[in-house]
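All protein chains but one are shown at their positions in the complex.
A and B are the chain letters, set down in written order, and residue numbers restart from 1 in every chain.
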Amino acid sequence: MPTPADATSTPGPTGAFVIDVEGLDGLVACLRALGYEVKGPTLRDGAIVPGPLSSCGDLPKGVHDLQSPGHYSILSDDDDELFGWAAGPGSWKQEFFPPSQVLWRGEVVDDTVVFRAPERPAAPLAVLGVRPCDAAALAILDRVLKDGSHRDPRYFDRRDSNFIAVVECASPADTCFCASMHSGPGIDEGFDLALTELNDEQGHRFVVRTGSSRGADVLSSVPTRPANESDLVARSLILEEASRMMKRSLPYDEVASLLARNVEHPRWDDVARRCLSCANCTMVCPTCFCSDVHDTSEISGALERRRTWSSCFDLEHSYLHGGAVRASSPSRYRQWMTHKLSTWWDQFDSSGCVGCGRCIVWCPVGIDITEEVAAIAASDAAHPSASALRSAP
Amino acid sequence: MRELVASHPFTAGMSEGTLELIAGCSTNEVFAPGQLLCAEGASADTFYLLRRGRVSIDVHAPGRGAVVIETVGPGDVVGWSWLVPPYRWTFDARATDPVGCIAVDGACLRAKALADPSLGFALLSRVSVTLLARLQATRMRLLDLYGDQSER
Partner (left out) sequence: MTPSLHRVTERIRETADVTTLLLEPLEGPLMSYRCGQFNMLSALAVGEVAISLSGAPDEGRLRHSIRDVGAVSHALCRSRVGDLVGVRGPFGSDWHVARESDGAATDSRDTVVVAGGIGLAPLRGAVEELVKASQRGAGRVFVLVGAREPSQIVFNDDLESWARRGAKVSLTVDRATSTWDGRVGLVTSLLGDAGFDPLNTRALLCGPEIMMRFTARALVDLGVDPGGILVSLERNMQCGVGWCGHCQLGPLLLCRDGPVVPYAGLVAELLTQRER
């Protein structure tokens, strides 16, 4: 293990190193000293959710999760693992794209209106403990909120200055399917630092890889040693085992066209009989981005435009000419699933799904998106003819 | 099948040979409430002689859902587009009750009518009677007779 006497080799932009738990604390301290607001996964109210990190003591040590369709529970054990869990209900989307956000404020002054941009957060954000699926989700949101010439300034204000330290997954949940979505359990880009927790006979340590010069700078503030053969093999084994453990999957290369040619499949009615349109799935999904825009005013003349999260499961979401375009439950479930897995490709040139499985876990009736896709694939209508009679909703 | 076909008003007065021909192109069908008999835009190769239950002719519009244009019932015929190019349904036809009907292969009849003009005439003359009645009724509906007459 590294000791204070070890010379700290200057990490270059590539290469793998090893730090111990004190080193992890050191990273947090360094980030705070640099002026970042540091956040990470914390245990609160029986779930692992984003929270402030003042040190590694705030991380969920010895905490493990049990997740299945419609079920989430936490087990506390007395082991030392800091990241022995998969993903909690809150993703890091809410830090960059808050559930409610002021777009502008205005004041009527004489015969005109003076607009003011809302206050910006005081400090840039650093996150220690982003899962690879959530890092992939942020990359997806980058494409959505950039959209050519319309770049969301609030989102990128937060995103351009962020520091992302990903922690790869050793303990996927039963509901995880990131491996089939090419977004986990390991990760090779889209981070400042990527850590893998190792806890074996050689000690409790982290393999660290740098993904940016910013990451390299922060890493150079703590004692490190180069990762050796056995560290790297241990990391590989963990990632392989994590992939193997995943019981669910989606046919990544086929699902977009599968759904595009099954717009009238009877499975939509079937799932709609179970779906409550509660919108939980869209709330916990790390890539859902639908929002409503509202203007309000006060008697004083102060104006405000605010954006809030909304969901395609809301009846008002598709309101047009006095009614909802997607009034029926099957049409709304179809919209969500075909957007996430199929039309997202047409709109943003990527999948909308990272395989985090949150929609399966947090659905009150346990609807499983991978099961729905499999059911449609099983009776795939390669030729959707209108003469295929379909029950009305 | 022949008895069923013969008992529907559409075939009233048809010759025995024509009845046999139509019966040979027909099957007995049932539809559950909500099922579509015809879908807008689909190719129109079948038409339906309704025996039991009601059917709504509707059209879908975003924000308004499926708007019912007309309802038809036992004794009526659903589907005329099988007889007129481009042989494509203009509207949706949706069962509102459990529907029992005779499904007739219009594509087959079309081909036979080309070969046998008297068959063609028998079909067209019956179709025109109902079409004319519907057109007259539709024109009357456009008068908005129950609306505010003061604007006229």
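Criterion: contacts are C-beta pairs under 8 Å (C-beta built on N, C-alpha and C of every residue); 3 or more make two chains touch, one makes a residue touch a chain.
Here the structure is a predicted model, which means the values were calculated and not measured.
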{"item": "Contact with the hidden chain (one of A:131, A:159, A:205 or A:317)", "value": "A:317"}
{"item": "Absent-chain contact - pick from A:20, A:65, A:152 or A:231", "value": "A:152"}
{"item": "Touching residue (missing chain; options A:100, A:202, A:236 or A:297)", "value": "A:297"}
{"item": "Candidate in contact with the missing chain, chosen from A:103, A:278 or A:381", "value": "A:103"}
{"item": "Interface residues of chain B (partner: the chain not displayed)", "value": "39-41, 59-62, 65-66, 86, 90, 142-144, 151-152"}
{"item": "For chain A, residues in touch with the removed chain", "value": "103-104, 106, 108, 111-113, 115, 117, 144-145, 147-148, 150, 152, 263-264, 289-297, 303, 305, 307, 310, 312, 317-322, 325-328, 331, 335, 338-339, 342-343, 345-347, 386"}
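Throughout what follows, only the chains that are shown with their structure count from here on.
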{"item": "Chain A and chain B, separation of their C-alpha mean positions in angstrom", "value": "53"}
{"item": "In the complex with chain B, residue positions of chain A that touch it", "value": "318-325, 327, 385-387, 389-393"}
{"item": "Interfacial residue positions of chain B with respect to chain A in the complex", "value": "31-37, 39-43, 61-66, 89, 94"}
